[in-house]
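As you look at this complex, bear in mind that one protein chain is not there, while each of the others sits in place.
When the chains are written out, they are named A and B in that same order, and each has its own residue count from 1.
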Amino acid sequence: MSSSDERSDKPDQGGVSRRNFLKGTSLALTIPLVAGGENEVKAAGAEVPILGPGNVNITLNINGVAKQVSVEPRVTLLDALRNDLDITGAKRVCDRATCGACTMIVDGKPVYSCTTLAVEAQGKKIRTVEGLEQNGKLHPVQKAFWDNDAQQCGFCTPGFVMACTALLEKHPAPTPEQIELGVGGNLCRCGTYVGIKAAIAQASGQIRKRGPAKLTRGGKSNG
Amino acid sequence: MQKFEYASPTTKEQAVALLGASWGEAEVLAGGTDLLSLMKDFIVAPKRVVNIKNIKELDVIRAPRNGSATIGALVTIEEMIDALGGGFAAVTQAAKGIASPQIRNMGTVGGDLLQRPRCWYYRAGFGLFAKGETGEPLVPNGDNRYHAILGNDGEAKFVNPSSLAPALIALNAKIKVFGPSGEREVAADKFFVTPKSDSDREYDLKPNEIVTWVTIPPALGVRSATYEVRQREALDWPLAAASVALTLDAGKKVKAARIAMGHVAPTPWLAAEAAEYLTGKTINEDVAAEAGRIAVAQAKPLGRNSYKVQLARVAVKRAILQAAG
Partner (left out) sequence: MAEYKWPEEGKRTHIGKRISRIDGPDKVSGRAKYTYDINRPGMLFAKVVRSPYARAKVVSIDTSVAEKMPGVKAVKIIQEPGKEIQWAGDGIVTVVAETEGQAEDAARAVKVQYEKLTHFVNEQNWDTIPEANRRAPSQNVNGDPDKAFKEADIIFEGAYGNEVITHCCLEPHGLVAEWEGDNNLLVHQSTQSVSANGGQFAQALGIPAGNVRMKMEHIGGGFGSKFPVDSWGIEAARLSKMAGGKPVKLMLERDAELMVAGSRPSLFSKVRVAAKKDGTILGWESQTWGSGGVGNFNFAGLLPYIFRAGVENRKETFSVIGTNTGPQRAWRAPNHPQACLVTMSALDDLAAELKIDPLDLFMKNIDKTGARANVYRDELLKAAEMIEWKKLWRPRGEGAPGSSKTVKRGLGLSIHTWGGQGHASDCDLTIHPDGSVEVKMGTQDLGVGTRTVLAIVAAETLGLPLDAVKVHIGDNRFPVSGGSGGSTTVGGISSSTRRAAVDALTALFEKVAPAMNTAPDKLEAVGGAIRLIEDPSKSMTWKQACAKLGSQPLTTRGKNPDAGKGTLTTGGVGGVQMADVSVDIETGVVKMNNFVAAQDCGLIIDMKTCESQVFGAMIMGVTFALYEERVMDAQTGKMLNPNMEFYRLAGLADIGNFKVHMMTGKGYDERGVIGIGEPPTVSPGAAISNAVANAIGVRVPSIPLTPDRVLAALEKKGGANAKV
């Protein structure tokens, strides 16, 4: 990297560092191959499979295990797991991308599974709260939630655990701003935030930094 | 939500070929947080959903040395924040105003611009113009605490909910749109329109067009900022927001200024007179406050939202001061 690339990251300079810029370039994705497609349409000279509106057989990679399920395209990732696969750690609460109880980590990023379609989650690495424990041992974030009583009724807890895990995987020792931005998409009714703050503090430094699942980003730039 | 068929094209050509000729037939799925919520509430009920997230060419940010940026419509908010590294402050600050990491990781730049209004009458099924069963407008006599204070003379009383639009307008961005007849480019401040009928959309897009790129012209030396008045630090809609871009001369006087407000009108609101007032002036508290006053001079609050005039005024003042540094 030449010195001229070491551009200022300061606000208001319109500048973008080369390092950061490369992160934002394109992914090499392929169309997920979906069994059970009912038909295909010719779109711009290519065959694009059209799925549904009836049931479609799909495979979801959940916590490292491939699971087959047959769902309509309108079924969300959350409902496919809860209703069809009996994976019920993620909860349905607001069901409108607001409260975070349904949070899963998909390809390394926290998402609301209530507004993710199951069909679009094919080919992605889906992590749920059930996948955090290793060999019967609680994940450091789970342990920290337990130690600091960061749960009461516990209905928001799986979502918070996943949001905090995603936060700490991106920022292993988060700043206050990173914490605010990292858990601002989750809500608790019982009022467990004092415990959650303490849990984040305890788990800080205990999590290995993890990038998004697909780290190799290529793509052209003219920068 | 209603049943639909689903397609996941990999090129923009395929995508537009899969879309319908009129609104309501098909919807474009990107981040999904807004679209699926609308579908669950039966506010939209498309027969086909076209997931455009696999069009890889649109998941790119280009930021050349001249200080401009070209942002693919499918870049997520979080990717954009990371890639801009604090640059284009007005944009970055607006993006960070989206306090939910889930939304930032799902939501795309294009999706932020195209999300539908949060007007609670609209979301309750009373239509974009919020009319009761006998056609009576509900907003003027209803609970309009979050509704428009500007540009509300017509039937549209909702506010545009985009976080990024005011910042992009302040920075003179352009929006590229792709359709069956190819690509066209629209200035960001012209892209948002007040719909004439409640079956129209709030932006200059045909049912079979998709937003492909957002381009920000060279912004080296531009000082910009966004200020949002939000009740909560947690994910919340701003009650009013303002984005400001300033170019100062060697003597710290304003050479050029653009100001756009969010959450105050059915479109992001360009405060041209306030920006003009700033030109040639040295920014200080009084100057910024006066610009704030000018920005809301034409406001016509409804029954319960006069406080938003104050909030918009303060947002403009604080964005100016923040930008000037």
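Heads up, the rule we're going with is that contacts are C-beta pairs under 8 Å (C-beta built on N, C-alpha and C of every residue); 3 or more make two chains touch, one makes a residue touch a chain.
Remember, predicted model here, so these are calculated numbers, not experimental data.
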item	value
Touching partners, among the displayed chains, of the absent chain	A, B
Selected residue (touches chain absent from view) among B:Arg145, B:Lys206 or B:Lys281	B:Arg145
Of B:Leu220, B:Ala234, B:Ala256 or B:Ala272, the one touching the omitted chain in the full complex	B:Ala234
Sole residue of A:Ile105, A:Val161 or A:Ile207 that reaches the chain not shown, by the stated touch rule	A:Val161
Selected from A:Val69, A:Leu132, A:Ala166 or A:Ile207 as touching the chain missing from the view	A:Leu132
Absent-chain interface as seen on chain B, which is shown	1-3, 42, 99, 118, 120-121, 123-124, 126, 132, 136, 138, 141-143, 145-146, 229-237, 239, 289, 292-293, 304-305, 307, 310-311, 313-314, 317
Missing-chain contacts mapped onto chain A	72, 74-75, 79, 82-83, 86, 88-96, 98-99, 101, 128-130, 132-133, 138, 142-143, 145-147, 149, 151-158, 161, 179-180, 183-184, 186-197
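Note that only the chains that are shown with their structure count from here on.
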item	value
Interchain centroid distance [CA atoms averaged], chain A/chain B, Å	25
Residue ranges of chain B touching chain A (in the complex, touch as defined)	1-11, 13-18, 29, 32-37, 39-41, 48-49, 51, 53-54, 56-57, 59-65, 67-69, 72, 75, 78-80, 82-89, 92, 96, 99-106, 216, 218-225, 233-235, 323, 325
List of chain A residues in touch with chain B within their complex	4, 7, 9-17, 19-21, 23-32, 38, 41-46, 48-54, 56, 72-74, 76, 95-98, 100, 103, 109-112, 114-117, 119-120, 163, 166-167, 180-185, 187, 219-223
